[in-house]
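With one protein chain removed, the remaining protein chains of the complex are shown where they sit.
Chain nomenclature is as follows: A and B, assigned in order of appearance, with residue numbering initiated at 1 for each chain independently.
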Amino acid sequence: MNNSVLIIGGGIAGIQAAIDSANMGFQVCLVEKSPSIGGRMAQLDKTFPTNDCAMCILAPKMIEAGQHANIKLLTYSEVLSVEGEVGKFKAKIKKKARSVDEEKCTGCGICIEKCPWKADSEFDAGMGKRKAIYVPFPQAIPNVPVIDREHCAYFLKGKCRACERFCEAGAINYDQEDEIIEVEAKAIILATGFDLYDPTPLREYGYGRIQNVITAMEYERLSSASGPTAGELKRPSDGKIVSDIAFIQCVGSRDVRSNRYCSSVCCMYGTKEAILAYEHRPGTKSTIFYIDLRAVGKRFQEYIQRAEDEYNITYIRGRPGNIELNRRNQNPTIWYEDTTTGETKSLEVELAILCQALIPPRDIQKTASILSIELDEYGFVKTPDGLSHPVDTTRAGILACGCVHSPKDIPDSVVQASAAAARAAEILSGGT
Amino acid sequence: MSDVRIGIFVCHCGKNIGGVINVPEVTEYAKTLPDVVYAEHNLYTCSAEGISSIRQKISEHKLNRVVVASCTPRTHETLFRNACEAAGLNKYLFEFVNIRDQCSWVHMQEPEKATEKARDLIRMGVAKARLLEPLEEVEIRVTPSCLVIGGGVAGMSAALNLANQGFEVYLVERDKELGGLLLNLNRLFTINGKAEEVIIPLIERVKNHQKIKVHTSTEVKGVAGFIGNFDVTLDQKGEERKIKVGTIIVATGAEVLKPVGQYGYGDKSNILTQLELEERLNKGMGDEQNIVMINCVGARIPERPYCGRICCMVAIKNAVLIKENDPRAKVWVLHRDLMTYGTEFEKYYQKAMEKGIRFIRYSLDKPPEIVGNNKVKAVKVYHQLMGKEMVLPCDMLVLTTPLIPHEDNQDISRMLRVSLSEHGFFLEAHLKLQPVEFATDGIYICGCARWPTDVPEAISQACAASAKAVIPMRRGYVRPEAITASVNEDKCSGCGTCVLLCPYNAIELQSKDGKKLAHITTAQCKGCGTCGAACPSGAISMNHFRDEEILAQVEALVI
Partner (left out) sequence: MRNETQVKKSGFEPKILAFCCNWCSYAGADLAGTSRIQYAPNVRVIRVMCSGRIDPTFILRAFQVGVDGVLILGCHPGDCHYIDGNYKTARRIHMLKKMLSQLGIEDDRLRLDWVSAAEGKRFASIINDMTERIRALGPFVR
């Protein structure tokens, strides 16, 4: 398979870079390790500062990438090795076995309906369930399910085979094996996105111990119309619909114990989540605990102002020291210092959300070693001449964009993705 | 049209439709509709078999309209349209009826009602199909050259990226030199290298590139045309020159706010903006020992609510440079939130603190006060976090102000028919998904003209804008979907209602034989239909969504 640009990572940045490169007339191979492209943006309910729905603006791009004549999608696939140099890279890609024949599957969904086995849904941040044969979310591209062999009764015990029985197209293939595909490319774009800081080590916040202390991503899934509670803000302990919430910023960032850097987007997404809570249930009160309120983009300051004026959101400057559990009603109580008044206080709320930092993907070291690129001290991709060549990595011909480069919001990710495509185009035109 | 021959293909979609709707019955019903000469049902119309059946039946039965009743046009319309085209039928003579996502899947417990609904929907689809007309997509050739307006770091980066891909670039700069704001800067964060080490080599590369034609001391005087075919008039000190380009990139930058009247700026002699400080640092500081910087001057206030994004970093950078130059100097930065976002900037802020720079947080309702007559002698500030007022000795006061839009953005916006945001910067088509494109096709935006931005971000945006411009130029043509508006000149009264409504500025009134008539630039039209709905004379027709087509669907609902 001869492709000109290999793009690793099928989130919004990877998709944008793929579409731009394909529209420029180049052949693109887009590799994504999960069963569908879409990435983190698909997990979000709404996006700041417009509060438009994430899936509505993502889905057309996903469809475009899926249908483009110049884009070859390799989902449920991973890059094993990359050899060569700029202008002549050779990559080996493992296409994991879906156990479903992509050519025959029509996406009708009967197999999923009939499957009796369940597992935790990764897409729902563990807050909901999916079947053993599944698509990660309804708008998945490709709309071809995958059998999770670790939870499928057939692969574990040789039983069931319901999906095979009900599939009219005869697309189920239990004997399907992983495939190794070789891809040639002149340039490589890395767009593998981010993972989220797990706040368990911050024991003072009680994540994992206090049920009603959740992470921001768990909150996104709760508030999503397509999520495990169909968008109702039901808190974990008793399903109560909450109306008094606290958001704690800088969890896992600006912190000597974990990550010193600033995660850039959390001030804005915390505000967004508080606004959404009010929209779900008018009158909801939200308190946001912050250090510096970083709202630097277009219309961001107005967003914050509206949050204060119209959405019953209070900002308190102070990093909480402790969250305690009120055992009588399962409410978390936040202990904090309001640094603008010098007072130490406590605030009891019904639900506390930890606005966790964006961290490099957990397998970034492996990716870096496969691509022979360097990482910076935080684990994001190093751009040695960041001032003049913002998307070039330490290896010629390999570009990085989006959050794997450094934490950023959607517009900035999309810009970098197009920039990476432009740099790749320079390389493909015979330049460097 | 009595020679209309409609063919209908009803899909079972396995059991998804067939398990709820009585597909064979619905297919038989379809045959009874006027002008339907052929109907069949398929297990999966979208499968290879289904597609080939469509193609076969078109030629066998000389079908000139095709209706598929299956899932949703949002995913499969292109597929079936292409099947029609492959069989020699104009692809706009195809109509899709949604009997799955909006019928069988949502009425699973009411199969009779679902079947009745499917019949209604097919009857409506056939009613529209009957009236469909073939449409030709207009192919608009694209001249493979680009006009870049603005010769700063963004404009030059875009020009180089384009030129390296083999495209002709006209780089127009109104000053007599290329370089923009960076020519006036001292050092750039976070490495604190000299700005000239970035900008001078860039200027050299641009000047030496064969594909870039540089026009300094030149302004853009007029732009006519549309994507692929812009006629541009340049003005170099009174001398005009006309060029033809396919795409345009706006990279006109921004300027630093001069806070006249604030904190004594303009009255007292030892007050500077950060930009003026850059100049001083370039030449060499004097023996100032007490430097106070006030951030958010003219920003994040009711009259100008936005945050300047980069100014905190500019202030901290200059504070660090002052300290490195003279470690005994005392530097205070008075701020209202420190916008040192991201990985590099936060680290830089910490480094600044380690160097002994003092950060004092103040609030908008208790701004700092200046003490001194001809010169600033001290600054009084209420330290919000310590809860007390402090008096800082001061022999140099630096006011950190945001970048503001150029005054002539208005002129450019009118000339190019592109939008400005409420802040006066240029407004992109979509804040999230089209950050470097204008709603007007063929014109792109990058750098500080769009929003205050630092050098790496400006270069990224410039490359992104270049990528967008390259797409139509590489292809050589654009072929927009034929769903566009067209004017019947006999009916047009020249009222101009449509002109005001069009979100893409695609309509203008032109004089023809003494009459004023609406003229729609097809290349700009997106087919939203707002003009068509509003035209009081019924002169505007929306291709593929004409009044008669929609009315036919409405009437077919209850028959």
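Here is the rule we use: a contact is a pair of C-beta atoms (placed from the backbone, for glycine too) under 8 Å apart; a residue touches a chain by one contact, two chains touch by 3 or more.
As the structure is a prediction and not an experimental result, all values here were calculated from the model.
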Of the listed residues A:S77, A:Q139 or A:Q356, which contacts the missing chain in the full complex?
-> A:Q139
Contact residue for the chain not shown (choose from B:A69, B:L89, B:A114 or B:V398) | B:A114
Touching the hidden chain, out of A:Q211, A:S226, A:Q305 or A:T339, is A:S226
Out of B:T27, B:N98 or B:N290, only one touches the absent chain, namely B:N98
Chain A residues touching the chain left out here are 45, 50, 52-56, 59-60, 138-139, 224-226, 230-231
On chain B, what residues meet the omitted chain?
-> 72-74, 98, 100-103, 105-110, 112-114, 116-117, 120-121, 124, 439, 483, 501, 503-504, 526-530, 532-534, 542, 545, 547, 550-551, 553-555, 557-558
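Heads up, the rule we're going with is that only the chains that are shown with their structure count from here on.
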Chain centres from averaged Cα atoms put chain A and chain B apart, in whole Å, by 24
Give every residue of chain A touching chain B within the complex, in rising order.
-> 20, 23-25, 47, 49-50, 52, 57, 61, 63, 67, 106, 108-110, 168-169, 254, 260-262, 264, 292-302, 305, 339-342, 376, 378, 380, 386-391, 406-408, 410-412, 414-419, 421-423, 425-426, 429, 431
Using the touch rule from the top, collect the residues of chain B that touch chain A in their complex.
-> 13-16, 43-44, 46-47, 74-75, 78, 161, 164-166, 188, 191, 193, 198, 202, 300, 305-307, 309, 337-347, 350, 363, 384-385, 387, 421, 423, 425, 430-433, 435-436, 451, 455-457, 459-468, 470-471, 474-475
